[in-house]
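Moving on to chain A:
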Amino acid sequence: ALAGPALAQATKDTLIVDLPGDVATMDPHVQWDTESYSVYRNIFDNLVTRDTAGKIVPQVATAWRYTDPTTIVFDLRTDITFSDGSKLTPADVVFSIKRITNPAFRSPQLSQFDQIIAADVTGPAQVTLRTKSPYPVLLAQLVKLSIVPQAVVEKLGDQAFNQQVLGSGPYVLKSWQRGVASTLEANPGYWRGATPFKTVTFRAVPDIATRIADVRTGRADITRGLSPDDTAPLKNERNLQVLSVATERVTHLFLNPAIGPTRDKRVRQAIAHAIDRDAIIAALMLGFPKRADVMLTEAAFGWVGDVPFWPYDPARAKALVKEAGAEGAEIPFLTSPAYDRRVNEAVQQMLGEVGLKVSFVMVDQPTFLRRRQGTPEEALNMAQGRWSCACQDADGVIFPLFRTGSQWAKFSNAEFDTAVDAARVTLDEKERLTHYRRAFTILRDEVAAVPLFQDAAIYLARRELKWTPTPNEAFFVFDMKWVP
Partner candidate 1 sequence: MTTEPALIVENLSLALGRANLVDGVGFSVAPGEVLALVGESGCGKSVTAQAIMRLLAPVIRQTGGRVLLAGQDITALPERAMRALRGQAMSMIFQEPQAALDPLATVGTHIAEALRRPLRDVRDQVLQMLAEVGISDPARRIDQYPFELSGGMCQRVMIACALISRPAVLLADEPTTALDVTIQAQILDLLRRLAAERRTAVVLITHDMGVVADIADRVAVMYAGRIAETGPTAQIFARPRHPYTSLLLASIPRLTDAPKSALAVIEGRVPTPAEFGPGCRFASRCPLADDTCRAATPPLRDMGDGRLSACFHAEQLP
Partner candidate 2 sequence: MIRLLAGRLLQAAVASFGVLTIVFFVMRLSGDPTLLLVPEGASAEQVAQLRAALGFDRPLVVQYAAYLGDLLRLDLGESLVQRAPVAGIVGERIPYTLALAGGALLVALGIGIPAGILMAVHRGGLLERALAALVLAGQSLPTFWSGILLILFFGVYLGWLPTSGADSPASLIMPAIALGALTMSTFARMARISVLDELSRDYVTAARARGLSVWAAVSRHVLRNAAIPVVTIAALEIGNLLAGAVIVETVFAWPGIGQLAIQSIQARDFLVVQTVVLFVSSVYIAMNLLADLAYAAIDPRIRGRS
Partner candidate 3 sequence: MTAPVLEVTDLAVHFPGRTGAPVRAVDGVSFAVAPGETLGLVGESGCGKSTVSNAVVGLVPPTRGSLRVMGTEMAGATRATKHEIRARVQMVFQDPVTSLNPRMSVGAAVGEPLLVRGLASGAALRARVDELLEEVGLRPEHAQRYPHQFSGGQRQRIVIARALALRPDLLVCDEPVSALDVSVRAQILNLLVELQQRRGMASLFVSHDLAVVRHVCDRVAVMYLGRLVELAPRDALFAAPRHPYTRALLAAVPEPDPVAQRAKPRVPLAGEIPSPSNPPPGCTFHTRCPFATERCRQEVPSLRPLGESMVACHHAETLA
């Protein structure tokens, strides 16, 4: 019963993936947590997708054009069949959009698509979407929209469909043992060509140490979720490789300008000066992540490279704290087990050195989210964040985080609001970029947050597996190869 390394030779039929958890739903229109996403996106095709460079490229749609700022027309492929043999038609695309945007369906992803107010079949291979207002992020959102077969869903009903999903993607769901593993089999007639592995098994292994042990013993071929420290003892293992990629997440410190000592801009500035981001990256993160100066990564649209953040300058920080009369001020820091403890502790020490006393308030993740989105008092003065909109666009990041009136924003700045509002309603990329540069400058000057670094996603794989991970943490088995 041992899947020893010996078996891993020659042709590789089965790829075994260790994920930290099981798929929550196979139905791509329901949950979109990383685990579910990693699995079901191998079963479905999307209207558009991203290439390894991050560019939005055709998938089911071959081409698209705006007929006016709120109307976009997609031309579709006609050679795609679902794995049950039926054809993927424009009606399926429209059905998928209407399904996920139907409030009665209660899709957790609804808010990503609720700008779409109409979807119609406008030709034998054409669909047309209309949005409420000009919506520049539409394509980026559609990257995440999987196309489901209307006939099957309607026949089975939502609940049964979730159990036995069926799509047009490279793999077909073969079995799903809840909480244990799900197994996919190659879709023989896949339109993009032959799949690299006959079978792919995704196993749920919550503990990272166990996942690493699995890959070391060949029980699994790849796993994700390593921290930089985990990689150190693996360096010398000849059978293994560590893969890493900078993701679209920025690990940052949220500062609450609405309450307490952080109401004073000088204190916020002092915090910015007090944190030695390079030391954290080099010593704690072993150089895996890249430093971030703005609240966005290069992987996303809207990123600007010319708004440098405040430099590490503890002396200046001390002076600012003194100036603000905040020496010894207590700074409550909201956190949950989901956030890197070591970064928090390092920050605590660094702020301690300039005279600010950080005290942690640890809550569990649901409570963290509730408080972080609650009143400024509930959100406390500081918190770590690792934001991802999975849309790779500034609008999905700084708008909800800082725009007045957003649940998350405790920051309010009219000029900033104007900039992000404007960037939201134009399709002109140059113009949007200008607005975002303005917005980032305001965020920097007001120190609404301290961007720390661009997160790295670290994978451990058997040496033979060839694959380039992408910033959006997608997990397309189709893009992998086994080279013994």
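In picking the candidates, the idea was that all candidates are chains of the complex that A comes from, given by their letters.
Just so we're on the same page, contacts are C-beta pairs under 8 Å (C-beta built on N, C-alpha and C of every residue); 3 or more make two chains touch, one makes a residue touch a chain; residues count from 1.
Given the structure is predicted, the values throughout are model-derived calculations rather than measurements.
**Q** Pick from 1, 2 or 3: which one touches chain A in this complex?
**A** 2
**Q** Could you pull out which chain A residues touch candidate 2 in their complex?
**A** Touch residues, chain A against candidate 2: 1-4, 18, 21-22, 24-25, 27, 30-32, 103-104, 106, 108-112, 114, 158-159, 162-163, 177-181, 203-207, 209-211, 213-214, 216-217, 219, 364-367, 369-370, 373, 387-390, 396, 399-400, 406-408.
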